[in-house]
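One protein chain omitted, others in place.
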Amino acid sequence: MSLLDLLLLLSLLTTLYLYAFGNHRNAGHLGMVVYAVATGLVIAMAGPLADGTGAVGSTFAPVMLGHVLSWSMDGLGWFFALLTTGAAFFASWYMSGEWNAEQPNKRIQHGTLALNVFCMLLLLSSGDLLSLFIGWEFVSWAAFLMMTQLGSHAARAAFRYMLYALAGAMAVFAAILIVKAQIGSFAFADLRAAVPALSDGLKWLLFGLFGLGFGVKMAIVPFHLWQAPAYSFTPGASSAFLNAVSARMGLFAILLVLGKLIGFATLSDLALPLIPMDAKTLLMWVAAITMVVPTFIALMQTDARMLLTWHGIGQGGYMLLGVLVATPLGTAAGLMHVLNYASYQMALVLAVFAVIHRTGTADLDELGGLIKRMPFTYLALLMGIIGLAGLPPMNGFVSKWMIYKSLLDTQQPLLLIAAFVGTLGTILSVYKLIHNIFLGQLRAEHQKVGEAPGSMLAPMLILAGIGFATGFFPGLALGVVDVAQAALGVELLPHGLGGVYLATGSLNMIWVVGIMIGAIGFGAFVFYVIGNRRYGVHQFDNYAGGHFLSADIRYHFSHEFYPGLARLIGPWYRGSVVNMENGLMIGLKTAGDLWHGAFRIAYTPFYLLVALAIGLWWAGLDGGF
Amino acid sequence: MTQPKNLPSSLDIILHEIPGVRMTPKEGRRIRVDSSPDSLPALLELLKGRMGFMHLSAISCVDWPETDEFELIYHVWSYEQKSLVSAHVSISRDPGRFVSVYDIHTPAGFYERDIHEMFGVVFVGSPNLRKFILTSWDGPPPMLKSFDTLGYVNETYGWVDYQPDWLRDVEGKGGGIES
Amino acid sequence: MVEIANPGMLELVVDLVLMPIVAFVVGLALVLMARRVRAKIERRVGPPFLQPVYDIVKLYSKRTQISHGWMHDVAIMLLLGGFITAEIFLPVPGMSGLAEHGDLLTLIYIMMVPMLGMALGVGDCANPNGSIGISRALTAMLAYDVPYIIAVVGACMVYGTSNLVEIVQIQQAGGPATWGIVTMPLLAIAGLISMHGMLGKEPFEIYIAPAEIATGPMVEMSGKYMGALFVMQCFQLYTVGVLYTTLFLGGGEMWLTFLPKVFAVILVFVAITNLFGRLRTEDVIAWMWKWPTGIALLGLLLVMIDV
Partner (left out) sequence: MNDQVPVVGEERPETCRAPDAEERSLWRRVMDQFADHCRSRSLFVLHYCTGCGAVELPPTITSRFDMERVGVSPMVTPRQADLLLITGYLSVKTLKRVILSYEQMQSPKYVLGFGSCTINGGMYWNSYATVKRLDQYIPVDGFIAGCMPRPEAVQQVILDLMRRIDSGQANAWRDYYLDYDTYLGRQAALFGEEWHTPTDVVAEARHYGYFGPGTTGVHTARLKNYTEWALNQIPELLPERGRNEKART
């Protein structure tokens, strides 16, 4: 019974138990304990993986189609497993208190969360291509279960996700079959050994199919339409879990297959016929577009949850870009961004759902001034948006700085500029988020709104605290990243506790954040000592051009927060990709109708007979396939 | 300035159609028309329709306490004829009611509302006779000659007899302006 | 050659204290120059020598200080703290402070912290004039930061490093021939225009806009809050001037040659400011994304060809 077995067994049992007794009052607390134990198990597995070659094997080895399936978790899988169990712990904590009392379908929420964790662990510890595919299917299916709980538009969004996921899965399955046909085995090592011998056309085919299949889950640009509604309409903590972890399974698969097995080096040798660009640069430009386009779509959202999920897609682009740079700094940046993103995105989504829990709406035009009623939720959201925008005191800045530095060192300025434009768009939309919810005039009906309950505040603030801690001491996160980087076969990045020292420019966050805290302390000293004491006034004691303010006139600016920008880039939102998707759907539908029409004609058995005859004749022709 | 020589004749033809109307050309391009209260709307209609007196620039009201009458003056200007007609009508102060000409000239709505607030004249059919400028005024219509402005001022703003010594010695030296 | 000794603790502490003070004093002089130049253009005498000091002392010595909430106060602390941190990471002649520990990209982000702090504080003032001002300020930031980042990236590629101290050393070692403005003129022009946008002066003054939104973010600032904004203006002028000089005008070896360059840069901005009206928000974005960005991309192309 290896550690991996223990982990998988524990999460399977939890799934069954929680699905059965999820309605129990402290099912959430049980979930917290279980996920804490799971995280402990994962950390315990770190020992043998540190050098990058070791792997914790599992004794469970069923035989399928004459091939032995194997499960073993290496450094890369370990890294994402740590992320998954950690996120599940905080999600379960969020669901344990007052939140739970109000939910109609507690049992399903707890059950699906545990199921998702189990399926993800299964995927992350896959030993060969077949088990990878099985794990991949389980994860897609479990995510569908979690998304479709609330019915109506949530179910529609989940169904749309299922279509994308199935298409992706078919692509991956086709690629695996091609590998089986070419190399004759599903094992990772065989594929890795056989890749240099493959022809360029076949490499392009594998790159296309694997890239497409895994890219769908990561929602890179052409396939990004399903993620925002699917993740937003999932209830509460599950949405936070999906946002933080679920899309990263695609990144894990890309890293595993394209990075470790096929290798980014081989990708960069595949030159495109006409354009001076190779496969890796093509994928990098796709990642760059994934950074910019969803961020500017997020800018125009009016629902807080949609805004955050669109940002999730954008941030996925950063991770992919970082990893694809393939230098030690770039890979470390991409992997660290995975951790950083999980911490601040989860804090943000949990904070938004706390606001929904109290005010009943997430519509940015219906809120305002909640800082006076929910200060701690405001604090969690503030630290989250500083991380999401990538500004110094928080960890988001460190990984973004490393991505920029790696792009600078590999002489790719245009990608850096695309990344920076994405950051600017993020800063604009996160300020719109925090302003429309917490700042400005408090609405009349929100006068008596209370602060979010303790069980919801604690996970948010701890996640934000983790964000600040890894921002202040990036060495902590970089230590975890080293394990995954070693498994990827990329040489490790020399780093101290404070940050990275390079010849062409270094970053020491201990100095940067330390000086910031000192300087802000000096600002506080100047504020409190020089000048008379402050006197707080209420929101109606405000300049309104001589008008006497009162609550029945709404003196607040939040609708269409960036009118100038909207007037200029409004026409760009023609939804060309949405039209493409609709076009695809209509094409499939008409093809289906055509096919259906052909069969409805009366004497269908005649056609069957003809088809059968042709089949037999062909089979007989050359002695079978 | 061209003297509209042909004007009185063409106006005469029109005005004969309306009973009780007297016209006296004033200096320059102004014509004063005295009409009876009930024929005023017809007069304005005719002026506007036939002679192009489109622009009702103002309605002024004069309070005659001796004859207990309000005199309403409608100033209408014609861009074609380039001349101004002032139609004078006098109504009795007591009921202080008159018909509204809003349907002929829309700006009349505001002028009537203003006169209603300042003089208390009720214009029947005027769209909106609510408080106009003196939003927080609950006293009598202030422009009436019967309203004692000075008394109101002394009582509201508290008149203070102000005779400082410097003012007395300036007046002693024969007013402020030194020779 | 500026010999950057390994900054012992004492010298570091001196740097930490001295750099913000120098920044504040030079900033005051820059603000005075800006107001005097504006006065001379309007054929006026202009304010006395100590006017910026009088304004700031008066604002801080107001008897009543109105605040709209704790975030309004924290914003003022973030404002000063952010700019003091930026000064410490900006190398000046004789004092390199902590520029070894954080490079140019870090500095760009540190300069965004006070902007975010002010935005949150103004949001807490619950006044729509302020919110509209901040929305316009962020839109303008989106506009002028595109050519700005292209210029900065181009500079980093030409110098081969993003460590500010080394950038200064390279330009000092090679003399005026290796100054940024000589090796990459197009990027220098784009940088100049974008930094002008950063100051929020006349052509790009959409977020102060006194006639439209009652001085935008400053609408509810009074007393020491307003004083902090005046101090921020000094720091902002100084930081923009020194950053431009460091990147494109060869940085400073000694103060006598360094300060004239900083004043010259700010003089260019102030001279242009008083000749223009105020552009609308979308015109600012359209203009900034067309001409400066075009020039910057052209400059970057040239840099990439021969790098």
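Residue numbering begins at 1 within each chain, and the chains themselves are lettered A, B and C in the order written.
Here, a contact is a pair of C-beta atoms (placed from the backbone, for glycine too) under 8 Å apart; a residue touches a chain by one contact, two chains touch by 3 or more.
Please read these numbers as outputs of a predicted model, since none were measured by experiment.
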Query raised in the report: Considering the full assembly, with which of the depicted chains is the omitted chain in contact?
Result: A, B, C
Query raised in the report: Of A:63, A:181, A:444 or A:594, which residue touches the hidden chain?
Result: A:444
Requested in this report: Check each of B:25, B:41, B:107 or B:142 against the chain that is not shown and name the one that touches it.
Outcome: B:142
Query raised in the report: Which of A:28, A:111 or A:236 touches the chain that is not shown?
Result: A:236
Report summary line: The listed residue (A:362, A:382 or A:512) that touches the chain absent from the view is A:362
Query - In chain C, positions touching the absent partner - result: 35, 39, 42-48, 50-51, 53-55, 57-58, 61-66, 210, 214-215, 218-223, 226
Report summary line: Listed in rising order, the chain A residues that touch the chain left out are 102-103, 150, 154, 233, 235-236, 353, 356-357, 360-363, 366, 444-445, 447, 532-533, 535, 537-538, 540-543, 546, 548-552
Query raised in the report: What residues on chain B make contact with the chain left out of this view?
Result: 134-136, 139, 142, 147, 149-150, 152-153, 156-158, 160, 162, 164, 166
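Assume only the chains that are shown with their structure count from here on.
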Query raised in the report: Of all chains present, which has the mean Cα position farthest from that of chain C?
Result: B
Report task. Averaged over CA atoms, how far is the centre of chain A from the centre of chain B? Could you give it in whole Å? Result -> 75
Query - Length of the line joining the C-alpha centres of chain A and chain C, rounded to whole Å - result: 36
Report summary line: chain B to chain C, mean C-alpha position gap in Å, rounds to 62
Report task. Can you tell me which residues of chain C touch two or more of the remaining chains? Result -> none
Report summary line: By the touch definition above, chain B meets two or more other chains at residues none
Query raised in the report: Once bound in the complex, which stretches of chain A touch chain C?
Result: 369, 371-372, 375, 378, 382, 386, 389-393, 397, 401, 404-405, 408, 411, 413, 416-417, 420-421, 424-425, 427-428, 431-432, 434-435, 438-442, 498, 503-508, 511-512, 515-516, 518-524, 526-527, 530-537, 539, 541-545, 555-558, 561-565, 567-568
Query - chain A-touching residues of chain C, taken from the complex the two chains share - result: 16, 20, 60-71, 73, 76-82, 84-85, 88-89, 98, 100-106, 109-110, 112-113, 116, 119-120, 123-129, 131-132, 134-136, 138-139, 141-142, 145-146, 149-150, 153-154, 156-157, 160-163, 206, 214, 219-220, 223-224, 227-228, 280-282, 284-286, 300, 304, 307
